[in-house]
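Before any comments, here is the structure.
Note that this complex is displayed minus one protein chain, with the remaining chains in position.
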Amino acid sequence: MSGMQVIFLIAAAVTLGSAIAAVSARKMLHAALWLVLALLGVAVIFALLEASFFAVVQVLVYIGAISILVIFAVMLSRTSLTDEGSQTNRGWWVAALGLVIVLIGVVAALSLWPKWTAMPGALPAAATDMATLGKQLVDPNGYLLPFELSSILLLAALVGAIYTAVDKKEEKP
Amino acid sequence: MIPLSWYLILAAALMSIGLFGVITRKNLVGALIGIELMLNAVNINLVAFWRYFHNARPEMDGLVFVALIFVVAAGETAIGLALIISAYRSRKTVDVNELNLLKG
Amino acid sequence: MSFLADPVNFITQWLSTLLIGWGASASFTQLILYIIGAGALTLGALFFTVFLIWLERKIGGRFQDRLGPNRLGPWGIFQPIADMLKIFTKEYITPTGADKVPFNLAPILAVGGVLAMWAVIPYASTVFGVNFNIGVVYLIAVGAIGDLGIIMAGLGSNNKYALLSGFRAVANLISYEVPMVLVLLIPVLFSGSLGMNDIVKSQQTWNIFLAPLAALIFFTTSIAENGRAPFDLLEADSELVAGFNVEYSGLKFGMFYVADFLHSFTAALVFSTVFLGGWRGPGAETIPILGFVYLILKSSLVYFLILHIRFTIPRFRIDQMMDFNWKFLTPISLVLLMVTIVIDKLIPTDLTFIRISVHWAVNILIWVAADRILSAALKSHPAKVVARPRPLARPPHVAVDEKPGGEI
Partner (left out) sequence: MLNDWLYLGIFLIIAFALPAVAILIAGVLSPKKGNPIKNSIYECGIEPIGESRIQFKVQYYVYGLIFLIFDVETVLLFPWAVAYKQLSLFAVFEAVLFILILAAALLYAWRKGALEWL
């Protein structure tokens, strides 16, 4: 077993373990902190896949912004903090059983695929150069439209979120 | 060297865990955390496919999609949490079972 | 390659030949060298902090017309070592009802987040940790881990004031990250790479000459990022007891202290790398150790500026601080970014002098326009007085001549 495989297994175990904790922790704040650990594990996976930029962006966007936003939202909806009762619906085990079966089924179906055990080749220099990605993003024959649309999507998200979140009564002085 | 299957199994398991959270959580924020996990599972798959099959296209198509998923995740979190805060303000709860105004 | 010109690489080569001579494989040798390099750098940074604490207290004392530490050793230079020994033997007090894991993890994240920044900074033309194409984004991302430490300290302490302070601190930090990231795009597009060493190498003319306003904004935001005065709102004693670290004691508190002091020097280091040409200087390409000296000199200058600002400017209120960021710095950096990218595309890169003068002219124009708009806005919306002054203590028979509903 090579060093990379060991690192992968550790990262995967941390990711999955903290993901399970994140969906089952009783306190929402703890769930949010577990989410941070799971996202960090995903960042390590990205680094192993040699997508350096996205490994760092994962930390920047998910841990730096999204999880902090989740923590803010938890603090804003306060009753969830003191809720000591069960945090899951009744019959959660049905969902768990069903999902385990689906997971096994998906993995079994995929394992019939001939490229299932494909090994990675060497990355060409153009594939690790950020400039390639940058050029593709503004190339009219590439991804110009998604690039501009994503800014409009974010504008719409901001407008919608501020409209919903800011209290209408507080607004008037 | 790691075979592709390892990444795919990891992504599938992460997806299932996220879906489990979405289905079973009473708390809306908890459901949103599940959605984040699912989006991350998708990202792992996209990056893994980019890494293993870039020979077909020596460009960064896969990574463009990852970037777009980041954008979508940001929008989704922003709107979702804003809705939760708004719901909490008017109903004083974030429990999905009690947010049943449409039930009549 | 001689020892005096490039000691780090000399030692590295010597060690690797030694290890390979002992029969170690090449990859194992590489691993050992990485561990030694990283360990030496982090330990060096931590011990450097001890010196920084003394320096800051001494300079601070001079600014405030005091002597500063002066008892232990010449000029009190052993004072921080004595403090360190003391803090090592102080008791840890964990408040009742604290959330143990976040509470104990927070100081580690605070220090580690700052230390991690040292991994990508090029110290000389041949000595740099890593130069892969993400250095700048890495710096910002690691800063986010520091935010997480602060939020954990606030959440774990089971104390209202710590929680409030932690949330305020994080709100400030993430707000000031916005203009910071926006102006960091400018050096990146000048050099065409995200790697820190590439950015240094491309600075034939220092970036501060090409983008003075961006440098100014970056400098301001990096002061705000490490929570120094005038942005030290999170430790406003009168409102928040002592900040998010009120419940910490012993070395756990000391770690926040270390993180704070180390962060201000790291900010100076990053600023001089990105805008002041890093290790660049006469002769630095051929004699790498000169580059290190230049970097330290430049950083010390910036560090002194940070200290000067800290000890002379009073603290902002939180609403002023937020307004300053969102209504002044962010719009300016957006405009600056748009103008810079268009102008720099129009002028060929080889016309250095014309390029610099046009950039300066545009930057000064933006600054003057922003200043005009700001003073006009301040005139039409005069500053809010938050609290009305309380009536003075007076004997009960004396009449009060206060106008009813008088505005102050």
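Order of writing sets the chain letters: A, B and C. Residues in each chain are counted from 1.
We take it that a contact is a pair of C-beta atoms (placed from the backbone, for glycine too) under 8 Å apart; a residue touches a chain by one contact, two chains touch by 3 or more.
Values in this document were obtained by computation on a predicted structure and should not be read as measured data.
Listed by label, the shown chains that the missing chain touches in the whole complex are A, B, C.
Considering C:R228, C:K252, C:R280 or C:R310, the position touching the chain not shown turns out to be C:K252 (whole complex).
Of the candidate positions B:A12, B:I33 or B:A78, contact with the hidden chain is made by B:A78.
The chain not shown here is touched by just one of C:L55, C:A119 or C:A268, and that residue is C:A119. Of the candidate positions C:F51, C:Y161, C:F311 or C:W360, contact with the hidden chain is made by C:Y161.
In the full complex, subunit B contacts the hidden chain through residues 67, 70-71, 74, 77-78, 81-82, 85. Of the residues in subunit C, those that touch the hidden partner chain are 30-31, 34-35, 37-39, 41-43, 46, 87-97, 104, 107-109, 111-112, 115-116, 118-119, 129-133, 136-137, 157-164, 167, 171, 174-175, 177-178, 181-182, 185, 188-189, 192-194, 241, 246-247, 250-252, 255, 258, 318-319, 322-323, 326-327, 330-331, 334, 337-338, 341-342, 345-346, 349. Where subunit A meets the chain that is not shown, the touching residues are 4, 7, 47-48, 50, 52-53, 57, 60-61, 64-66, 68-69, 72-73, 75-76, 78, 81-82, 123, 128, 130-135, 137-139, 144, 147-148, 150-152, 154-155, 157-159, 161-163, 165-167, 170-171.
One rule holds in what follows: only the chains that are shown with their structure count from here on.
Contact topology of the protein chains: linear, an open path with no closing contact.
Centre-to-centre spacing of subunit A and subunit C amounts to 29 Å, using the average Cα coordinate of each chain.
In whole angstrom, the spacing between the mean C-alpha positions of subunit A and subunit B is 6.
Mean C-alpha position of subunit B lies 33 Å from that of subunit C. Across the assembly, subunit B contributes no residue that touches 2 or more other chains. Residue numbers of subunit C whose C-beta contacts span two or more other chains: none are found. Residues 1-10, 12-14, 16-21, 23-30, 32-34, 36-37, 40, 43-44, 47-48, 50-55, 58-61, 63-64, 66-68, 70-79, 81-86, 88-89, 92-94, 97 of subunit B are the ones that touch subunit A when the two sit in their complex.
Touching subunit B in their complex are the following residues of subunit A: 2, 4-5, 8, 12, 15-16, 19-20, 22-24, 28, 31-32, 35, 38-39, 42, 45-46, 48-51, 53-54, 57-58, 61-62, 65-66, 69-70, 72-74, 76-77, 79-80, 83, 86-89, 92, 95-96, 99-100, 102-103, 106-107, 110-111, 115-121, 123-124, 126-127, 132-133, 136-137, 142-143, 146, 150, 153-154, 156-158, 160-162, 164-165, 167. The touching residues of subunit C, when paired with subunit A in their complex, are 99, 101-102, 132-134, 137-138, 140-145, 147-148, 151-152, 155, 167, 170, 174, 177, 192-194.
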